[in-house]
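One chain of protein is taken out of this complex; the other chains stay put.
Our next item is chain A:
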Amino acid sequence: MSDTIYPAESIYNLIPREEEKTMKAPRYMSKFREQVKLEKQSNKAPNKSMGPAKVDVPLPQKYLLKHSKEPKLPEKKPFKYEDDELHYKPPVPARTDKPLMGLHTNKNFIKTNAVENIMAVPKKPQPAYTDTKKGDKQPLENSGLVPKYIKKKDYGQTPEYLLQRREEVRKAQEEYDSYVKERMKEGAMKQLSGEERFKILQALKKNWDDLHHQYQGLSVVIDTAPKKYRKERLEQEMKQLERDIDMIERHKTIYISNN
């Protein structure tokens, strides 16, 4: 009871207390310490150096020369492409060079030449056309005078991609129709018959006519606020009717959901 009545303050908390010193946990010491020591002794100790390596003092004759400590670069070579030798013909013999003596061919040049010419197939003339009276010739092949386009294989046929698209559209329509039919079967929708549609259209148009009649009857000067509001209201209503009429006229079949 007394705990709930009074706050937690107490006079005894005022007694100054000695600050309790938090004892630190002992420092971490690896249990592999001895092992690591041994390993180091056996592996690394032989490689220990006792100060810098002992080397001979350089001789006075071999004094330090200028640039001797710079890195040595390779000798300079003239530049050469890798495939140079393929492109170049063997060099022309020098003027001083002397041909090898005593070399003769035994080929009968006259005879072989005659035979080759006799046996050769005559060259076909390239079809060409002349476009000037001086007889300047142009090759006929790509000039456009040869009927290449109409001789194409698939000339005059519907392209493949169009057929594919048409097929897709048809499928979508079929799906939609089947869906509508299903819904109709369930009784969720009903189709607006042509007669009804016509009636609605006529009624809308008549409304529009009435409004239009009123609109035409408005005074020429719109000077007061009520007149302005009236005109704006008529315009707005007519616009709305026009939109509705347009919508009904655009669609042949109209479905109305029952709910």
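Keep this in mind: a residue touches a chain if its C-beta (ideal position, glycine included) is under 8 Å from a C-beta of that chain, and two chains touch if they have at least 3 such contacts; residues count from 1.
Here, contacts and distances are computed from a predicted model.
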item	value
Among "Conserved oligomeric Golgi complex subunit 8", "Elongation factor 1 alpha-like protein", "Cilia- and flagella-associated protein 52" or "Ubiquitin-related modifier 1", the UniProt name of the subunit that does not appear here	"Cilia- and flagella-associated protein 52"
Selected from A:13, A:30 or A:61 as touching the chain missing from the view	A:13
Interface residues of chain A (partner: the chain not displayed)	2, 5-7, 9-16
